[in-house]
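The complex appears here without one of its protein chains, the remainder shown in place.
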Amino acid sequence: MIDAFSSAFGLLASSGAFERPPIDWHAVAPELCLLGGGALLTLIDVIWLEKGRSITSALAGIVMLIPLIPILTLAIDSEDRSMFKGAFVVDKYSLIIKALFLLSGYLVVLLSTNYIAEGEYWENEYYGMLISSVLGMVLMASARDLITIFVALELLSIPAYLLAAWRKKDHKSNEAGLKYYLMGVFASAIMLYGMSLIFGVSGSTILEEINESIASGGANTPVITLGITFVIIGFGFKVSAFPFHTWAPDTYEGAPTPVTAFLAVASKAAGFVALMNLVVIGFIGQEDVFQPLIWILAALSMTAGNVMALRQTNIVRLMAYSGIAQAGFMLAPLAVAGEGPAIADKAVSAVVTYLVIYAAMNIGAFGIILAVSRKTKSADLESYNGLFRTSPSLAIVMTVFLASLAGIPPLGGWYAKFSVFTSLTSASTNWGYGLAVVAAINAVIAFGYYGKIAMRMWVEDPHETHVGEVKVPVSLLTALVLTAGTTIAFGVAPGIVTHFTDVSLIAFGG
Amino acid sequence: MLLVQFLLLSSVLFCIGIYGVLARKNGVMVLMSIELILNAVNINLVAFGTMTNNIAGEVFALFVIAIAAAEVGVGLAIVLLIFRNRSSVDLSSIDSMKG
Amino acid sequence: MVAQNVFFGIMALIMICAALKVVRTKNVVHAALWLVVVLGGVAGQFLLLGAEFVGVTQVLVYIGAVVVLLLFGVMLTKASLGEEADLNMPNRTLPAIIAALMFGVMTYALIDTFRDTELPRESVTNAATVSDSIFADYIVPFEAVSVLLLAALIGAVVVARKE
Partner (left out) sequence: MVALSALAGEGPTSLIQAGGWFLEKAWIIPALPAISFVLILFFGKRMKYKGAEFGIISIAVAFIFAICCVGQWIGQVNNADSYTEKQQYHDEEKHSDKAAHEGILNEEIQRTSFNELGVASSEEIVVSALAEEKDGYSSVGIKPVIERFTWWESGGRSFQVGIMVDGLAVMMLFVVTAISLLVHIYSTEYVAGDRRYTHYFAFLSLFSASMLFFVLSENILQTIVGWELVGVCSFALIGHWWEEKPNSDAALKAFLTNRVGDMGLLVGMIVLFWSAGSWSIVDINNAAINNEIGQSTLLIASLCLTAAVMSKSGQFILHTWLPDAMAGPTPVSALIHAATMVVAGIYMVARLYGVFFEGFDIAGSSFNVLALVGSVTLVGAGLLAFVQDDIKKVLAYSTVSQLGYMVMALGVGAWTAAVFHLFTHAFFKAGLFLGAGSVSHSVHSFDMKKSMGGMRKFMPTTYKTFIVCTIALMGLPPLAGFWSKDEILVGTGGWGLFGGTGGNGTYVFALVMGIIGAALTCAYMTRVIYLTFFGEFRGDTHGHGDPHESGKRITIPLVILAVMATGAGFLNFPVGFLTGSKAGWQERFGHYVEPVATYFPPIAHGTPSWSLAIFSTVVAIIGVSAAGYYFFVKVNAQSPAATELTNGLTEKSKVAKAGHTLLKQKYYLDHLYTDIIANGTKGPVADATYWTNQKGIDEAVNQVGKQTARAATFVYEKIDQNMVDGVVNLSGKASEGLGETTRTIIQRGKIHQYAAIMFAATTILAGLLIVFV
């Protein structure tokens, strides 16, 4: 098969001066698996029509898991692969990120199974969108040039815009999709303009070359500043950093809940991956520009997200604001990433650690939200009153997630916060310490609203209409068990997660 | 020809586009303004590509054109969806979720 | 070179006026037509910069497809074909201020850095160079864009069609 391709390309090449650069098929195998799986899923719908419905979600889950096999073989191979002049890189960092996206995708499929099947929401196309979006994310993990980053970003975003509007008859879902789409397009326009400037100054789209060009020039022209600022702000939207977060609460509230979990975890993680690639490989010599910018965004996001969450009564919106605050925490290490290669490495592994743990606990929390709203048909905080008495196990698991999100040891979220503090303070700069203090204060404010939910579950009386146990379907239960187990395991033995997330971008970026 | 003349033209289009998306409340008009912004970026990319004699600029611009087409298609689909449900494409009236 | 500069100046002026019309006119269809002028102007600028292939693609994709799509959008949303009073936000001062500030920041940065940068005289690229580059170095994003277009197509159909 591959030979046939090669000979076909060979024929093309012989007709002109074109020479195809060698492609490392092993390195792109995860993407190809995902692509093939997505195509298969679409084909099954076309061929079998109604008959295919029953297995669609199971198949989508498998499609998400299959690329893990080549990722595993690549990891065992443990050789850093680079293609297209360094535009596409497969190393330990990108592999762990890819695995994170795929597993998050799988968990979202688990969350979606009953939700989508019961709502008659164009099931097959739904999973197709989800897989395309995950494909964009997986691509993002390896993307090391501006064009690939841009295309990967759009590939992961455009299906997500549509997914947010997927409940077509629901006004709120329409509104969610529209807001997400418009803000997303504006942000990507700003980011594109910034990219064009960076390309203009450096003369290259490949991040390493950009770094050599703008860092070696030593010049800090206003255009570089403008370009870097615009690019970072473009991704600031994606990670819902204040003040580019405005879409998040509205979109989270309106979108179908599994999609919200997807946006809150995978899509946000993709934004961080892009930011890390750009900042640590591309902009590292320009810390005068990106450090203050990320510092401000991080501090504002943490504080604003937290205080805005305090009086929130809708749990999904509350999670949105909490997500903004968490994004601030994840941004924080990047605010000191320019202090040297060792610090940059620490920052990257702190962010990756945070992303992995955050994915587990946040998807878990959304799983509970989904389970509860199945019964109460409401996202109001009141539906959590007395959950401990109606369904004690759900209340306990939710408490685990909330405590983890709040950063209470010995749950995963604690170690995530800790690694952020470590990387901030290891920079030994006043800015680093300052941000650490801001983060510490915010870590405490966050107890306020996470505790409020916990209190409702444990202390309050259940609402009269909400008496009776919450029934959890099997796929949702699987997701909850997986995420809760991971959350606890990561907190009790952080060695598990650090074993994977002890990654470096510098090693490759030079 | 100076590089900066193209860049300034691009920035003018970019800012007119920004004005457009902020000042228009009809959904389709906002999409048109977005096209202005994306075209401004393309001028930049091609101008820089010519200056640095790097083909990547043009390739980038092509990618932007392709994706802009996809984006506007998706945007129109969402606007149509809104129109079907609310019989209006007035974006300023869409504020049922807030706070 | 004077001719090129004059050509640029005229075209730029037309484009800016047309762009202003796009965001100011009260007639939706006129706005779409003024947009055609702007996009055509952009294509002209591409030609001026020696990027023939991009220029042609611009005409095909934008004027041929996107504007038609937008016109369909205008029709499907039953916008009146004549003047419509209700196209604009009541407050247009703030947008103008934001746009002006943005323009100021950009202009300062651009002029400060590229004040005297001359463009190379003859640098026409042919389509073959572009395609070679796409299929050699940018094959991954190229494939990704194809997936993207397919996904956008399917998704847009699902979202936009009547149940």
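In this document, chain identifiers A, B and C correspond to the written order of the chains, with residue numbering beginning at 1 in each.
Quick note on the criterion: contacts are C-beta pairs under 8 Å (C-beta built on N, C-alpha and C of every residue); 3 or more make two chains touch, one makes a residue touch a chain.
Being a predicted model, the structure only gives us computed values, none of them experimental.
*Asks:* Among the chains you can see, which ones touch the chain that has been omitted?
*Replies:* Across all of the complex, the chain we cannot see touches A, B, C.
*Asks:* Where the complex has a chain not shown, which of A:90, A:141, A:190 or A:505 is the residue touching it?
*Replies:* A:190
*Asks:* Which listed residue (A:205, A:229, A:373 or A:404) would be found touching the missing chain in the intact complex?
*Replies:* From the options A:205, A:229, A:373 or A:404, the contact with the absent chain belongs to A:229.
*Asks:* Would you indicate which residue among A:51, A:169 or A:311 is in contact with the undisplayed chain?
*Replies:* A:311
*Asks:* In the full complex, which residues of chain A touch the absent chain?
*Replies:* Answer for chain A: residues 178-179, 182-183, 186-187, 190, 220, 222, 225-226, 229-230, 233, 237, 243-244, 246-247, 249-250, 288-289, 292-293, 296, 304, 306-312, 346, 349, 408-410, 421, 425, 436-437, 440-441, 443-445, 447-448, 451, 455, 458-460, 493-495, 498, 502 touch the chain left out.
*Asks:* Touching the absent chain: which residues on chain C qualify?
*Replies:* Residues 89, 94-95, 98-99, 101-102, 105, 108-109 of chain C touch the chain that is not shown.
*Asks:* In the complete complex, the non-displayed chain touches which residues of chain B?
*Replies:* 18, 21-22, 25, 91-92, 94-99
The working rule: only the chains that are shown with their structure count from here on.
*Asks:* Touch graph across the chains, line, ring, star, complete or other?
*Replies:* Looks like everything touches everything, fully connected.
*Asks:* Counting C-beta pairs in contact, which chain pair has more, A-C or B-C?
*Replies:* So, comparing the two chain pairs, more contacts are at B-C.
*Asks:* Just how far, in Å, is the C-alpha centre of chain B from the one of chain A?
*Replies:* Those two chain centres are 25 Å apart.
*Asks:* Using mean C-alpha positions as chain centres, tell me how far chain A is from chain C in Å, no decimals.
*Replies:* The mean C-alpha positions of chain A and chain C differ by 31 Å.
*Asks:* Determine the centre-to-centre distance between chain B and chain C, using the mean Cα coordinates as centres, and give it in whole Å.
*Replies:* 7
*Asks:* For chain C, what residues touch not just one other chain but two or more?
*Replies:* 106, 110, 114, 137-138, 141, 145, 148, 152, 155-156, 159
*Asks:* Spell out, as numbers or ranges, the residues of chain A touching 2 or more other chains.
*Replies:* Residues 147, 150-151, 154, 158, 162, 165, 168-169, 177 of chain A touch two or more partner chains.
*Asks:* Going by the contact rule at the top, pick out the chain B residues touching chain A in the complex.
*Replies:* 14, 17, 21, 27, 30, 34, 37-38, 40-41, 44-45, 47-49, 51-52, 54, 56-57, 59-60, 63-64, 67, 70-71, 74-75, 77-79, 81-82, 85-86, 91, 94, 96-99
*Asks:* Per the contact definition, I'd like the list of chain C residues that touch chain A in the complex.
*Replies:* 105-106, 108-110, 112-114, 128, 132, 135-141, 144-145, 147-148, 150-152, 154-156, 158-159, 163
*Asks:* Name, in rising order, each residue of chain A that touches chain C in their complex.
*Replies:* That would be residues 16-21, 23, 28, 31, 35, 38, 42, 83-85, 87-88, 122, 125, 128-129, 132, 135-136, 139, 147-148, 150-152, 154-155, 158-159, 162-163, 165-166, 168-169, 177, 201, 221-223, 225-226 of chain A.
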